[in-house]
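Only one protein chain is missing from this complex, and each of the others stays in its spot.
On to subunit A.
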């Protein structure tokens, strides 16, 4: 009984202490904002989405959660967002800070969507030791391996992609690596489209199978550039396989610059605007020249009087 009380008191102190620490850095978060809760569940899919967004937008300053390898910015360095004394904050509090920013911490109010911000928070929460329901991906113990290989098989008839991740154990046996997240990316005009689907984790054989979308446009022959990779480089280093596959819907590309439009080059200006401009200029300037021409007549009219 006494121990419980002690524990509670200790926890209470930690709370106050960490709270005052946060305040010392000058964040003021309104109470109403603190009450906000993450509307998204901490599913493995959401956590991994959050991780991708984190790596894209936050990692450059905050480093890897729990590792404390932040950018040494002055006067206030970024926080280790996986640290327990940070995670005592409520979801709403973190959300508010990400939105507003402060000092070197940028505001993400407009640059990241709400959904993405909540995903990041779900990801950060996965490091929270006090979290009751641990939603972390089941830890899978793979044997220690060398010569890790990523193989890709494409079935064009069914539009499926099969990736196999394997490595060689100490005993010299090649085995599949289980529970590793893979990314299946299709190159588009601006960046990559993720077609990995709901559950892109390798099974016990090291396989993961992904259905390619039926309606994704490709080039004239239906070809697209495919990039398959192990999502997280931390496990086995950078492993990826790029390939041109014929899985897209054959599409004749339209270059918007080829049509007559307001945004086109001068040669592709809409006819009506050329006609208006040229017509207007011709009409007005022909009147001007007419008047100039009439001016020549003026001296002659003086002579006709005599």
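Here, contacts are C-beta pairs under 8 Å (C-beta built on N, C-alpha and C of every residue); 3 or more make two chains touch, one makes a residue touch a chain; residues count from 1.
Keep this in mind: contacts and distances are computed from a predicted model.
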The hidden chain: which UniProt name fits, "Anti-sigma factor antagonist", "Spermidine/putrescine import ATP-binding protein PotA", "Ectoine/hydroxyectoine ABC transporter permease subunit EhuD" or "Molybdopterin-containing oxidoreductase family membrane subunit"?
"Molybdopterin-containing oxidoreductase family membrane subunit"
Contact with the hidden chain, among A:74, A:214, A:254 or A:298, goes to A:298
Extract the touching residues of subunit A with respect to the undisplayed chain.
106-107, 109-111, 262-266, 269-270, 273-274, 277, 281, 284-285, 287-288, 290-292, 294-295, 297-299, 301-305
